[in-house]
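Mind having a look at this structure? Questions to follow.
With one protein chain removed, the remaining protein chains of the complex are shown where they sit.
By written order: A and B. Residues from 1 in each chain.
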Amino acid sequence: MSGRTYVSAKINGEQMDFLCEPRQSLLEVLRDELGMTGSKEGCNNGNCGACNVIMNGVLVNACCVLGVEAQGGTIVTIEGVASGEDLHPLQRTFLDDAALQCGICTPGFIVAAKALLDKEPDADEARIRHWLAGNLCRCTGYDKIVHAVLDAADVMRKTPAKV
Amino acid sequence: MVIENKPKYKVIGTRPVRPDGIDKVTGRAQYGADIHMQGALQGRMKRSPHAHAIIKNIDVSKALALDGVKAVVTAQDLAGPGGDVSTLPDAAQNILASRKVLYRGQAVAAVAAINDHIAQEAVKLIEVEYEVLPHVLDVRESMRPDAPILNETMRTRGPNPGDGATNIVAHTVAAFGDIERGFAECDVIVENEFSTKMVHQGYIEPQAATASWAPDGQLSIWTTTQGSFPAREACAQLLNHPISKIKVTPTEIGGGFGGKISVYLEPVAALLSRKTGKPVAIRMDRIDVFEGTGPTPGTSIKVKLGATKDGKFRAAYADMAYENGAFAGSAAMYATMVITAGYEIEHVKLDGFDVVVNKPRTQDYRAPSAPAAAFAFEQLVDELAEKLKLDPLKLRLMNASKEGSRGPMGMPFKRVGHEECLEAALNSPHYNPPLEGPNRGRGVASGFWFNVGLRSSVNVSVQPDGTVNLNEGNTDIGGTRASLAMQLAETIGVAFEDIKPGVVDTDSVGVNDVTAGSRVTFASGMAVHEAGKNLIKELTTRLAPTWQVPVEEIEFEDGTFKTKDGAKSGTFKEIATQVVGRGVGLTVSGSVNAGFLAGGGFAHAIVDVEVDPETGKVTILRYTAIQDAGTAVHPAYVEGQMQGGAVQGIGWAINEEYYYDESGRMANSSFLDYRLPTSLDVPMIDTIIVEVPNPLHPFGVRGVGEPGIVPPLAAIANAVCHATGVRQTQLPMSPRRILETTLGIG
Partner (left out) sequence: MQAIEYIAPASLAEAIKVLAHHGGAARALAGGTDVIIQAREGRRNVSVMVDVKHIAETTELSLSPDGSLRVGAATSCARIYDNAEVARLFPALIESVSLIGGIQIQSRASLGGNLCNSSPAADSIPTLIALAATCEIAGPGGKRSVAVEDFCTAPGQNVLQPGELLVALTFPAPKPHSGAAFERFIPRNEMDIAVVNAAASVTLAADGSTFESGRIAMGAVAPTPLFVKAAGDALAGRPVSAATIDAAAAAASAAAKPITDMRGSAPQRTHLAGVLTKRVINKAVERARGA
């Protein structure tokens, strides 16, 4: 019963094959089997957003997905948000706007915000606050995070080709 | 807002991007749980299901028999006989209990297995036989003579030790003037009783530690900690192992706020590693964090404040009981240092009671003890303002502490910025237009935290290209690589980008005390300044023969070395490249003991709320945080501290609490039901940085991490009172509580 299952998925643009136990979450698989520790565990029950990844085009908590469910799917993690040496505009504005302190929630916020801006490039403050309500940050009080997302949206609107 | 002329700094006051930033926005940064060592085992703790019980027996045989389980440890594996560690008995019992469990969630054993799922199954197979005892959760109930006693040997430290066992750890008395005469001189006296609930720091990263015990006894520990040196010290004592054989490497830390000072997992992982010969990683889950780490005390505070009819405070009395959780602490003692420190009051008497209850051993949380004290005191200040028909800010300004006023422990304040914060509030765009609309209210409150100095040590090395490495021993919890590199750049006159800061392990730098008490940018900044001065001195010495002038002929000013006659000169980088690039290496250090008290910091809050009269829900409409930063080294990071403290305070005020059921179990030990504010629950937090330079620091820096959480509880309570007409004496001011107090429902 606890045998390992073969799974094949496209992660950050690379076809990856791995073995996992069905009880392992996608988060465990990413972190413990594939060594991609950018997705963080804050609560392990879908209430903090630190493990956010984009799976088959939608934002999910990797802790609420079984690794085996990734079969045949497409996953983007924080490790796949920058393209080579070029930071994503969100990564740039998070730095420039001082939107992180300890940084543990940052990968989840950036992935979540990317999912939003990919879908709604004109998201305003109210929409951003609503979209990010599933991502907890205890350091910043959210102010600078919301500013960083607004600023990144601005950058992305001005340079759409880059994104 | 700059209050006084400050020197023209080149780097201080700018907003560079933090050196560790890229790693943190790309997922590269390695936090506690990200340490994956080849062949590592996974550990899990077995925890008590009871709030208070005697441990009769622990049977680990079934767990050990499970396939994949490599070792089990209990308190018997700790340093002392029977699991007692004479030098740290409470810490030992807190990480692995041997005789009694004093709270639900206290660890009693630990397992190492080939993966976490098996470790969890093994934990369930450990059989612990308990004799359940009556428990006590409320601080005032625990002080009663008939309360269940947690520790039979406890006697109260303080004026009246008593002869029997007690739950009162200590009674701290602070008295100035003549309290009875003081109240007799007052025209107006207000008094009330307040209470707050136990709350958690709520850092998003759970504790995680990995230990590797080599056959020669070298113990390496990687851990997410606010104190790698204190962790080394604690492990040395708990394991009876020399500190020379222990190396603690702090990982990146995902928040702490005071909660990651104590060790929980490190010694246990070390024991499991010693037993198995393999590295062992233990990671807490969120329930472990809520139930098994150190939240901050719930309180019961009775306060009385009197003033003359023109508004001058004359006398104040407070009786403050603070939960310490299962073991002795000192929160109430801290409270006596801060509750009245913001004001000049001639006659003061403060009784602080530290009390054990059957809850987790409490720890510091951002300005520990001060927010609850301010919640009580700053509401009375508002009541006085109402009674005297005075503006609440002007009343505070009239009485505010300033240079020379009596501060914590009776010591006179050096230059502090309470008055300046209040003036900034009075002149702010938030305070001036009146608040309009039904069910709305505006509140203000001041907050004080004493800040600490303590010991810091840094190493600075010049590289052949003239850039400088700065190695520090304090974890970078929110931008201190940047704030320390900036101070070094300022000291030696180079660009921020020419400093490469790093956080190093305990083998690689002198002793550093905790990353707490708002001390790192302050005290480690002093060490950095010291190291920078040493560096200039050493470079000057080495430069003299090159320039063929006596050392005394060389001056360093504004980033440039030059001879007094001006004939020769060179920038720091030019000279460093010459001297070190072609010569021998150059490393200097800077070490300071910045003392206990670090000058103190004041903060103020203005907040507008709206209260739904039908549901009791409080919405924060607008919030302005004002704080004296001394000198804001990196203003954006200062703002971040203020905003973060404000929102933690909003959570504490409105929704956060340890909610206990009858059995002594925390019923809401998840991020679903322990309600940290989300982005949707708060507005933008406006900030006003006040800069009243701290005379204790070469650049005038004050600690800024903590004071911002002190005012919001009281400011929101004052605002809710203005919106509803009902004074809020208990936290949290949840919808349930507001309905109870405004409509009598409940």
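The rule we apply is simple: a contact is a pair of C-beta atoms (placed from the backbone, for glycine too) under 8 Å apart; a residue touches a chain by one contact, two chains touch by 3 or more.
Everything numeric in this text was worked out from a predicted model, so none of it was measured.
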Contact residue for the chain not shown (choose from A:Glu21, A:Glu79 or A:Asp143): A:Glu21
Absent-chain contact - pick from B:Val509, B:Val592 or B:Leu739: B:Leu739
Absent chain, residues of chain B that touch it: 117, 120-121, 614-617, 654-655, 659, 661, 667-668, 672-673, 675, 677-678, 680-681, 734-736, 739-740, 743, 745-746
Touch list for chain A against the chain that is not drawn: 1-2, 5, 21-23, 25, 44-47, 49, 52, 58-61, 64-66, 68-69, 71, 112, 115-116, 130-131, 133-135
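Definition applied: only the chains that are shown with their structure count from here on.
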Chain B-touching residues of chain A, taken from the complex the two chains share: 21, 23, 31-32, 35-45, 47-48, 50, 77-79, 81-82, 87, 90-91, 94-98, 100-107, 110, 125, 128-130, 132-146
Interface residues, chain B side, partner chain A - complex: 15, 17-18, 20-22, 24-31, 33-34, 36, 117, 201-206, 252-257, 283, 285-286, 477-479, 636-637, 639-641, 643-648, 670-672, 676-680, 682, 684-685
